[in-house]
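Reading through the structure tokens given below for one structure.
With one protein chain withheld, the remaining protein chains of the complex are depicted in position.
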Amino acid sequence: MKLPDTKEVQTEFKPKILAFCCNWCAYAGADLAGVSRFQMPTNVRVIRVMCSGRVPPELVIRALANGLDGVMILGCHPGECHYSEGNYLTRRRAHVLKRLLSYIGIEPDRFQLRWVSAAEGAKFSAVVKEAADKITALGPNRWGDKR
Amino acid sequence: MKATSEEVKTSVKKLFEDGSIGHFIGYEMGSDSLRVTPCFLKSGQAASRLVWNPLCANNLSKYLLDFGKVEGKVGIMVKGCDSRSVVELLKEHQIDRDKVFIVGVPCSGIVDREKLLAVLGVSPGEVVAVEDDGDAFLVTIKEGTRRVKKEQVLRGECLVCRYPTPVIYDMLIGEAVSSLPWVGDDYSSVKELEALSSEEKERYWSSELSRCIRCYACRNICPVCTCVECIFDKKAPRWLSKASDVSENLVYHLVRAFHVAGRCVDCGECERACPMHIPLRSLNKKVEKDILELFGYTAGIDVEQQPPLTTYQAGDLDEFL
Partner (left out) sequence: MAIPRIGVFICHCGTNIGGVVNVPEVVEYAKGLPYVVHAEANLYTCSEEGISSIKNNIKEHNLNRVVVASCTPRTHQPLFRNACADAGLNPYLFEFVNIREHCSWIHMQNRREATEKAKELVKMGVAKARWLEAQEEFESEVYPAAMVIGGGVAGMSAALNLANQGFEVHLVEKEPELGGRLLNLNRLFPINKAPDELVESIVKAVESHSKIKLHMPAVVKAASGYIGNFDVSIDEDGQETSFKVGVIIVATGAQVLKPELYRYGKLANVLTHLDLEQRLKDGELGEFQNVVMINCVGARIPERPYCSRLCCMTAIKNAALMKEINPEAKVYVLHRDLMTYGVEFEEYYRKAKEAGVRFIRYTPSKPPKVVGTKKVKSVKVYDELMDMEVELPCDLLVLATPLIPNDDNEELSRMLKVPIGDGGFFLEAHVKLRPVEFATDGIYVAGTCRWPADIRESVAQGYAAASEAAIPLRQGLVKVEAITATVDPRICKGCGTCVLVCPFDAIELKESKIRGLEGKIVAEVNAALCKGCGLCAAACPNRAIQQRGFTDVQLLSMVNALSGKR
């Protein structure tokens, strides 16, 4: 059996992805994924906010310009926001932001808004896996720390 | 009939005399015959300084913020685009409708000074006057008068202007202009950029944004940038590092585009003020286009209309599932 080329293993691209999770749905869904021991890629780091609507575009833009390879906002399904309408406002902002990012050459998959309920541990892990796969395929974020 | 400088002078003089206004913000000729500059009047006698011509590019509406505490009403001269930023200022309670007297002038396009000089191949000192003449400008230079097609020398925003007549005014000088013949697809240049690959877009914007010297002229002149303390001036948190690298410039310009999302009226002042000729309107137009397509919203039309990013419909597009 041929051993893998160690050099290649070392330089394998592992994207770093930030996920803002709302306390009531997505964060609880992430907790459930953990309790259920759903194994998933290690790329994603979670920041807890009370509502997906707390995440301003500035933070997403800042994260991408800092060189993070992807940013996700995960919130309650439409109609299920703990604060009634926060995720609806998030959705409007995200539509505009995603298109603006794409306009300057940041691939749409690098910024994702997804809905994950407190019961959807499996969906959380699927979302993480999908994001990791897609962003790995895109390669490093070219806008990070650009001189 | 098109408004003339004479009509503007007489009307404003009258407004001072009958006590309608105590101040007036208008235009007067500037340092050369291709420049006008804002002027601030306190009496009817000074109205003789006022001008109205195709060089009156400045959006004067932001100056209203400095007149919040004066006695009496403040008169202001607005073109179509300027009137829309007045609507935005009213919407955000930055000015008091009862304290302003809006003198609207329908506009058939403003000259882009640099385009004109290039087309004519002359220096600014050689131009004597510029007059509107339908689909062209009559430019008087020392050798005589030249007729230049508007499409060659108009400012970028005037080429796609849908609101040549002010949308809000207390007095309108001159006849309303319903549409401009050269205006076609408002977003053709946005669409051209959208069609590029991610790599191409990134190369384009890296090159454009690399020139930014972060002088903040675009922000300072923007009529809807009205924050008391801009987030980029804050010490904590520091949203921008002091380094003027491309990533930092990107943060600045994207955040600015987002801050004026649903509020920008495409008056073009940012691009006019930019000393580095960065195509700033392109970012704003992109956002404007998406907001129109997604939410059917156009900024600066109706004071009562709720800003698109402060509201929602349950049935809004949901492409993220």
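To keep things simple, chains are lettered A and B as they appear, and every chain counts its residues starting from 1.
The criterion applied here is as follows: contacts are C-beta pairs under 8 Å (C-beta built on N, C-alpha and C of every residue); 3 or more make two chains touch, one makes a residue touch a chain.
Fair warning: this is a prediction, and the values are worked out from it, not measured in the lab.
Engineer: Which of the chains on display does the removed chain touch in the whole complex?
Structural biologist: A, B
Engineer: Among B:230, B:273 or B:301, which one touches the chain that has been omitted from the display?
Structural biologist: Reading the full complex, the residue touching the unseen chain is B:230.
Engineer: Which of B:20, B:48, B:189 or B:311 touches the chain that is not shown?
Structural biologist: B:311
Engineer: Out of A:51, A:96 or A:113, which is the one that touches the chain we can't see?
Structural biologist: A:51
Engineer: Which subunit A residues touch the hidden chain?
Structural biologist: 16, 18, 23-25, 27-28, 30-31, 33-35, 37-40, 42, 45-51, 53-56, 58-59, 62-63, 66-68, 79-86, 89, 117-119, 125, 144
Engineer: Tell me, which residues in subunit B touch the chain that this view leaves out?
Structural biologist: Counting only subunit B, the missing chain is touched by 92-94, 226-231, 234, 236-237, 239, 241, 259, 306-307, 309-311.
Just so it is clear, only the chains that are shown with their structure count from here on.
Engineer: Taking each chain's centre as the mean position of its Cα atoms, how many Å separate subunit A from subunit B?
Structural biologist: Averaging C-alpha atoms per chain gives centres 37 Å apart.
Engineer: Which stretch or stretches of subunit A touch subunit B in the complex?
Structural biologist: Per the stated touch rule, the residues are 57-58, 61-62, 65-67, 78-79, 85, 88-89, 91-97, 99-107, 112-115, 142-147.
Engineer: Across the complex, what residues on subunit B touch subunit A?
Structural biologist: For subunit B paired with subunit A, touching residues are 190, 193-194, 198-206, 231, 239, 245-248, 250-251, 254-255, 257-258, 261, 283, 286-287, 290-291, 294-295, 308-314, 316-321.
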